[in-house]
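The structure that follows is given in the form of structure tokens.
FYI, not all chains are in this one, though none of them got moved.
By letter and in written order, the chains are A, B and C; residue numbering begins at 1 in each of them.
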Amino acid sequence: MPKPELLETFPNPYVGRDYEIVMTCPEFTSLCPVGGIESDAAELAALGGGAPDFGTITISYVPNRRCIELKSLKLYLWSFRNDGIFYERAVNTILDDLIRVIKPSTMKVIGDFNVRGGIKSTVTARAGRSKRR
Amino acid sequence: MPKPELLETFPNPYVGRDYEIVMTCPEFTSLCPVGGIESDAAELAALGGGAPDFGTITISYVPNRRCIELKSLKLYLWSFRNDGIFYERAVNTILDDLIRVIKPSTMKVIGDFNVRGGIKSTVTARAGRSKRR
Amino acid sequence: MPKPELLETFPNPYVGRDYEIVMTCPEFTSLCPVGGIESDAAELAALGGGAPDFGTITISYVPNRRCIELKSLKLYLWSFRNDGIFYERAVNTILDDLIRVIKPSTMKVIGDFNVRGGIKSTVTARAGRSKRR
């Protein structure tokens, strides 16, 4: 289970200026809840669970009162490692969890997942609107 | 013949949030209906059909009520393998078939086909409009 | 002399849907009318004509009633091979010839020519306007 309680924050040192923070984690991994596009039941029995998924998570936001502490983000993303979760849910869950702890002006989360069954998937979710480009 | 009946869907887990899903399949192949830019009749007789085409299909959409199940998309795209079809028709057919099963807010299909006769072709079709960038 | 009479067309299979077709030909070659930036008279006498130019021609358009047949486009572009023509004229001639045969909603032709005299040139001509991005 992802552990949003691992997330820590610190006060935005430049409240009042619109600036953007982008954090990219190319080492995201989770499990597929039902074995997924490339596995069958025999494989899962051998492993005792779902097949692993891999991807890159990119989080960009304009902070409001608080920023995400980088080390705690690392631990939070590690907490998906043995969690069975679909791509769409993982990306939207990360967006929800981060919004809850820092209430940013705007935030975007992109999950760019590795090829499965010859198909590559990307999921992009957003909250809030940029005041300017 | 492409088999849209292979397509399966699942309920959008985040109805109400505008988020985008992109699926890229670099292993699309079909046959050219009349031999195409690089083949003559003798070749086709030898093969018993049209010359193979290769390309990458990229599908991006903002889901509405339902999402496309990835494994079924793989099978659907495989079903073009021995089908004689022009580039323009393939891209527009995929767009039509997918819209029919998930009725997305917006959808774009890009077919990026390999060089034939020293010319590379790309076909891009869209349905619906983005509410925002 | 370029031969626009080589161009053939076929009916747009999806009249009514705005979709875009891009064709890229990296093997375009013509001759420079007066020897060009890198040649002198002695060289041209040796060759019996102008110095060769090389480039990539990219054609993108939103079709209206008809589309360009790919094999005939290949032959049409080959017909510039021994023609003495400046970059600006080549790109605009291709745009004019293609518009005449298919009357597209919008069309853009880009000629991206190889380095001559240490300088790389690109010429981009457009006709019509996109209704949307």
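Rule of thumb we're sticking to: a contact is a pair of C-beta atoms (placed from the backbone, for glycine too) under 8 Å apart; a residue touches a chain by one contact, two chains touch by 3 or more.
Remember, it's a predicted structure, so these values are computed and weren't measured experimentally.
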Homomeric complex, total chain copies (3 given): 10
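Methods note: only the chains that are shown with their structure count from here on.
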Category of the chain touch graph - line, ring, star, complete, other: line
Cα-centroid distance, chain A relative to chain C, in whole angstrom: 46
Centre distance in Å when chain B and chain C are each reduced to the mean of their C-alpha atoms: 28
Touching two or more other chains - residue numbers and ranges from chain A: none
Complex interface listing, chain B residues touching chain A: 12-14, 17-27, 67, 70-71, 73-74, 132
Residues of chain B touching chain C in the complex: 36-37, 86, 88-89, 91-92, 116-127, 129
